[in-house]
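Input: one structure, supplied below.
One protein chain omitted, others in place.
Going by the order they are written in, the chains are A and B; count residues from 1 in each one.
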Amino acid sequence: MREARNPNPAIAASIAAVAAIAFAGTFWFDPVPPGLPGLGAADFPRLICLVLFGLAALLALTQGQAPSEDDAPRLDGGAWAVFGACALFVPALEILGIWGAIPLYLVIVGRIWGGVSVVTLGLNAAGLTLALWLVFSKIFRLTLPTGWLGAALGG
Amino acid sequence: MEAFLGGLAILIDPYVMLMVLLGTVLGIFVGALPGISGSTTIALLLPMTIAMGPIPAICFLGAIYCAANFGGSITAIMVNAPGDPSASATALEGYKMAEKGQAGLALGMSAISSAIGGIFSIVVLIFAAPLLARAAYSFGPPEYFALALFGLSMCAAIGGDSAVKNLIAAALGLLIATVGMDLTTGIERFAFGIYELSDGIGFVPVLIGLFAVGEMLDQAVRRLGKAEIIHLDAARVPGWAEFRKCNRSIWIGSGIGTFIGALPALGATTAALIGYNETRRWSKHKHEFGKGSIEGVAGPEAANNAAVGGSMVPTLALGIPGSATTAIILAALIVQGVRPGPHLFNEQPTLLYAVFASMLAANLFYLVMGLSMAKLFARISLIPPAILWPAVFVLSIIGAYGPNQSMGDVYVMLAAGVVGFLFRRTGFSPAPLIMGLVLGGMVEETLKQSLIIFGDDVTGFLGRPIALVLFVVTLAGLLWPAVARLLRVARARSASA
Partner (left out) sequence: MVTHAGVGGGTDITARMMMVQAPGVFRQEFTVVNRTAGSGAQALQYLASKPADGHTIILVTQTHLLTQLRNPNLPQFADLIPVARATADPQLVLVRRDSPFRTPADLVNAGKERSLRFGGTHVGGVDHVTIFAFGRAAGIQRPTLVPFRGGGEIVINLVGGNIDTAVVNPGEAEAQLRAGELRPLISLADTRLAAFRDVPTAKELGIDVTGYTLRGFCVLKGTPEDRVTRLERGLIEAMSGPIYKSYLENTGQAPDSVAGREAWGAQLAQFNRDGREALQALGLLRG
């Protein structure tokens, strides 16, 4: 069972951390060339960071409710597996190229998700990849990443 | 009038009619696909249309432009993936409706309000373009600053479960908007020497990530085996009762959309967001917003399609495109020999009315198609989630990469996806963040431009009547709820005494 604690201080702390990092980041900007009128480059971002600090403090003081199981279900192994597959999509893109990574991803994630047979997933992956390839590569002629494999095949 | 009838007569030509039809179908299709927008399509097809001759080419491109804006709402409603940035406001309520099993209603209402907004703006364009175009000259940086503040002032009210959270989301949006080269100093901010960041963070990857990938990750946690319980009315399209309910929202959206579209610096995305705010403000059913309000679909959809006609005002009457999209339309028209400007209305009426007629026809076409196919599109919710959501992710990747062909945009999209997922789990809403992102850059830029123009003297704003009026309206809008509450309390007290 999830304990009914107030999640607001934790959220507020992470917001404040974002604001702090951004505020610190403004000190690494290149200096503004002399003689330019108007506000400098760092003033506006700093102002927003300060506002964020204020709002985070306000949030920390307000009583919040932990989200219900329905709003934020617990993360189980399957969920992490899907997240992992999504994170691995980009390296797969670099190696296999987009037309290799897409069918692979569709089948693997579909499998983790469950509820659909592998044959259906395979057919769907092949069909969707072909359709996307036709639309984006053939009709609209957008260059999409072909990856290491694509380059090796002379694409 | 004669010229206008001439314009309509152009449509009788079956070849031209076919081109409009083709453009409409293509427009809906590319509009619905994240990653290819109407403007990209027009740019890609532009060289091919040269051989068609001016009138069929203009009709074809005009139809794509109109229909693409509607197409964006289909994916926004069905899978929370706005096919076009301007459909993001539609996703806010539309996807909630689809979750409730009212996809058909949302899609149908989107088609109806889009068409009404689109046609309204074209009628305005026909009769008042030269007049409206003059207004563009009165809007300089100070006026845009005031307008952007007005747009932002509603942030606290829309979206998540508390005003503080909404303001935090909006401030985060403002912060994201500051990334990249600062217009007025030429300094790169938060770019850390990464070229991908020096041009700023694009709307498209953030929107796709926040909405589509965020939703996909959330669904991945739930991993429902079958499509959610299918309500019997999933495919029901709106009837007279729904239309009456949304009537007011549609007109508010149409008016706002046309006006904002006509301002050269603002486009359909801003129009839809402000349309959403105002629809909510004037709605009699405020409590439905955030939970799948049909008015919340009608208002922004009317607004973003009205902005299409509106944005043609400065494009045609002044030769000044207001956005990347109209810049391409303008290029397309110029290549076809249309010479925009105040003279266009006298010198080349046939070409001009061909533009109008094709846009009107495209709006009617997609209305018919949208209504008749709403039932079909609504069946997307019957696709098993194990097939649907991975496909949404793959489309999101292509969608982020496509427009700029940049891996940087893909990383931004994925990061936005994680933020969107965390937002969902902690009671934040993406709506204020998007408002901050879209309007934030403008707030800062126009403020700095104004200060340069006024010679660093803030009191310069006092000499700008339009800006002053907008400031007063913004302030009144912010204070009104408090004043109303005081009045109620006072009345209750006097009644009990």
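Operating definition for what follows: a residue touches a chain if its C-beta (ideal position, glycine included) is under 8 Å from a C-beta of that chain, and two chains touch if they have at least 3 such contacts.
Keep in mind that what you see is a predicted model, and the values were worked out from it rather than measured.
Colleague: Just name the one of B:24, B:184 or B:381 that touches the chain not displayed here.
Modeller: B:184
Colleague: Going by the contact rule already stated, which one of B:319, B:370 or B:420 would touch the omitted chain in the full complex?
Modeller: Per the contact definition at the top, the residue touching the missing chain is B:319.
Colleague: Which residue among B:337, B:465 or B:481 touches the omitted chain?
Modeller: Of all options in B:337, B:465 or B:481, contact with the hidden chain holds for B:337.
Colleague: Among B:221, B:252, B:265 or B:360, single out the residue that touches the unshown chain.
Modeller: B:265
Colleague: Could you tell which one of B:25, B:43, B:380 or B:468 touches the chain left off the display?
Modeller: B:43
Colleague: In the full complex, which residues of chain B touch the absent chain?
Modeller: 39-40, 42-44, 46-47, 50, 136-141, 181-186, 195-199, 264-265, 314, 317-322, 324, 327-328, 331, 334-337, 339-343, 403-406, 408, 445, 449, 452-453
Keep in mind that, in the parts below, only the chains that are shown with their structure count from here on.
Colleague: Help me check something: in the complex, which residues belonging to chain B touch chain A?
Modeller: So the residues of chain B touching chain A come out as 33, 35-36, 40-41, 44, 162, 164-165, 167-168, 171-172, 174-175, 178, 182, 184-190, 192, 213, 217, 220-223, 225-226, 384-387, 389-391, 393-395, 397-398, 401-402, 405, 407, 410-411, 414, 417, 424-427, 444, 447-449, 451-452, 455-456.
Colleague: Hey, which residues of chain A end up touching chain B in the complex?
Modeller: For chain A paired with chain B, touching residues are 7, 11, 15, 18-19, 22, 25-26, 28-30, 32-33, 36-42, 44-45, 48-49, 51-52, 55-56, 58-59, 62, 64, 67, 71-76, 78-79, 82-83, 86-87, 89-90, 93, 98, 102, 105-106, 109-110, 112-116, 120-121, 124, 128, 132, 135-136, 140-145.
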